[in-house]
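Everything below concerns the one structure shown next.
All protein chains but one are shown in place.
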């Protein structure tokens, strides 16, 4: 379904070229300060046209609060956020009405539903993620109250990778360049690669690394709703994502147990900590108070401005080329989406943890 | 919660050293033939003591059907499966009653619940996965009716990896060796590594590759419950899993869009197929009829038979060494668990897809 | 939460005096013809100002489709329906900002959330039910495809009751008078009682009887989600409802088993029927193919245009009188709401039943 979350729960709606897209947030506690400006700031990080590295389409992505906020505070009732689409009638999509674009969802939607809104991908368009970003900004208000911070950044574009781990970076630099990579030298090389790729009418993928600090211990629900399982599901639900790993991840399979185990100790202020953090802040699916970090793999964008062989909905072979203005690389705009999905998971888990113990009474 | 699935839904219960573990399957359609022998066969692939590569513990893991089957068929009512624990009272766990084992869930359970069943890991023990395997065997009966087959195998142990892709392997060989690797030469090298590791009182991780064939197009639910997002969540919910990727996965980030896109064509029998399958059988979160394949990363087992520094529940530094009989490598026994989780996801998605179109009337 | 239904699922949002109210319908199958006019027709039966028996407030309640419909058909994606509020800024609610109106939700919202949108009841206003009526009209499109019809009517106002059962009425007359009672003589007496009550600045309650015809056997889910349990929950969720009974209901407790049991027989066309229908078309929580009928009790409206003693949010005793234009009796406008909730339950149960048998394949 189009709903995500158990207690802090969102339902998104809308197509790329319908009147607009939106989200209903249910279960947000009462008493959080929420203003449109906070939501708009998050949307502005995702919207097209921010730099020459992304699609030059201009969309304002202006959010409207339709319900759930009174006198600047959440009331405990559903918060509906709406973003009107602009110029949705102005494009001609007849060239893809009957075509199945390679590595898009055209064919599978037709197989599933027997029909589809073919204008700009309809519901399968990444435009839907704007609704998630708006909801994530509301979730962040709850996280802020608990000292939790989510910071994602682009750690790899094609084969150009940040050479150090997140703990050696100044995450305050994430928005200092249009790539959203806090390692300036690597950011420059990534930008160059994106421009070359764009000029070749091609596209390129990469990795986003997510970092969550300030997480209290005890978040995450055994056995199926482990914190990293919910994070993984959230990330894999983002368009173009092909993989997820947390902590030591795939590379951890190369270590022996004696190398991989994180030893506990008590620090100077009496807090329990681990000397290494291969666990990525999560043990047995539950946060242990250390930093949570994870990586998300994005494939190259499927729409390329080159002719490609494919078929139409009659099974006939055709040649198709992308038109219009598209992103050569989604990574810079994916950062706020990764942020949002992590914010939503953590807000949900925060609320779920409130019922863990009988002694934590009403 | 301890429930997985939306329409084909399981709830597991039980601790490592309580009276037993079990599962209730709800939503299984009526009219499937289910006998204990099918379930037992799956459990026998997971149980300890199968070879010298796994723990020598002897547990029969005998399943009992408590409800939901009448005259050999499912009736549409809940199916309860129960597996008694053996000798659960015979061990002494006083040495870990107050200790936090490194990279285990002892500390996080205590932080979350204020208490824990410390005997053998209690609920966080991988023993709980036996209940999932039993349920997966029931799900497979539904899949078999639709021609869907799930086949997982060990594709890497430590740095020893199968050198070819799944499509070049004879998956009929999976159970021909105790490693469950269908590439015999690699299997031998994996077995040697596991034995060396065991003799060093250490543990080793690796990868399981899952392959699903015969999947009809149209399974998977946009936008959050994408087929690969549910598969990923299912796999990340297995003990010791650190990462998940499907199709081209992390390696796909190194390709350009023009290389990565899967071109559609119509084959000789009039079926829509793609020339490559970087999509891993899933586009826009929905199956496209091609093979689904994915990889799951398992960290090395946390329990090692060596002294390790850690703390107790008073925050005091202690030294702890694992005792008893443990797996030096979980990969061979993880194969049926990966199978089961994939079976459960696909059975659920099969049922969910039945309501996609109004023309598919009751 | 603000979500209703399992597979055919709605989420409503909006407050009485915010920008608008709306609903997101998720899980509606693709391929249903849905046009705004069908939805508008249902809303027009609920909106204020239809006759002198209801509030003279004028609200157009104009529905806008925001998503999910393409070329006049559902696409399987979420359907968002939005109704703007009119003149929401024009009223002065300062007299109730700090008052707890008797038998309203002011006090309980404050206790639950620590704050409330006091303008016109905010989220607790019956205005929210317009969103349900809009969604019910979409659900009805699915029901129509299966020959199912829902017809509710006012069967009692105060002590004025229709003297015969539904099967002796011409339900085609429901909308022939402003009371929505298909027994014209009783309708006149009801209308007279409502006018007298209004002129005394008082309010009056009553009963709505719901009738569902054409229901196939097999709908309803044991053991907790029985068809009548879901209908009951749906009706009890409507503002001002105090009771629900189906079939023989409370009166059935006065019969002996030998009188109450419905004997099965096979009719001339070979269909299984029962000679009486005390079961109300539902046995063991599952429809049996007979008519479903039930009764819903509505209390008198809490807002009366008379001074009443109450307290403010400081606990101080005050006197309060209702202002503005209110319904002296909600029953006529409750009929489309009862219809909608029944439509939503039945659409959901239709979809849920599609997975009952393994032989009903994809």
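First chain written, first letter: the chains are A, B and C, and each begins at residue 1.
In this text, contacts are C-beta pairs under 8 Å (C-beta built on N, C-alpha and C of every residue); 3 or more make two chains touch, one makes a residue touch a chain.
All figures in this text were calculated on a predicted structure; none of them were measured in a lab.
Engineer: For the unseen chain, which displayed partners does it touch in the full complex?
Structural biologist: Over the full assembly, the chain not pictured touches A, B, C.
Engineer: If the hidden chain were put back, which of A:42, A:142 or A:292 would touch it?
Structural biologist: A:142
Engineer: In the complete complex, which positions of chain A touch the hidden chain?
Structural biologist: That gives, for chain A, the contact residues 7, 27, 29-32, 74, 76-77, 142, 145-146, 216, 222, 350-351, 353-362.
Engineer: In the full complex, which residues of chain B touch the absent chain?
Structural biologist: Here the touching residues of chain B are 1-3, 9, 11-15, 18-22, 24, 26-27, 30-31, 64-68, 70, 73, 75-80, 82, 112-117, 122-123.
Engineer: In the full complex, which residues of chain C touch the absent chain?
Structural biologist: Counting over the whole complex, chain C touches the hidden chain at residues 1-4, 12, 100, 102-105, 107-109, 111-114, 123-124, 128, 156, 158-159, 197, 202-207, 217-218, 220-226, 228-230, 232-234, 236-237, 242-250, 252-266, 270, 272, 274, 278-280, 282-289, 297-304, 306, 308-311, 315-317, 353, 356-357, 359.
We take it that only the chains that are shown with their structure count from here on.
Engineer: Any idea what the CA-fit rotation angle from chain A to chain C is, to the nearest 5 degrees?
Structural biologist: A turn of 180 degrees brings the C-alpha atoms of chain A onto chain C.
Engineer: When you take the mean of every protein CA atom shown, which chain's own CA mean is nearest to it?
Structural biologist: A
Engineer: Just the number, please: Cα centre separation of chain A and chain C in whole Å.
Structural biologist: Inter-chain centre distance comes to 39 Å.
Engineer: For chain B, which residues are shared contacts with two or more other chains?
Structural biologist: 222, 353, 356-357, 359
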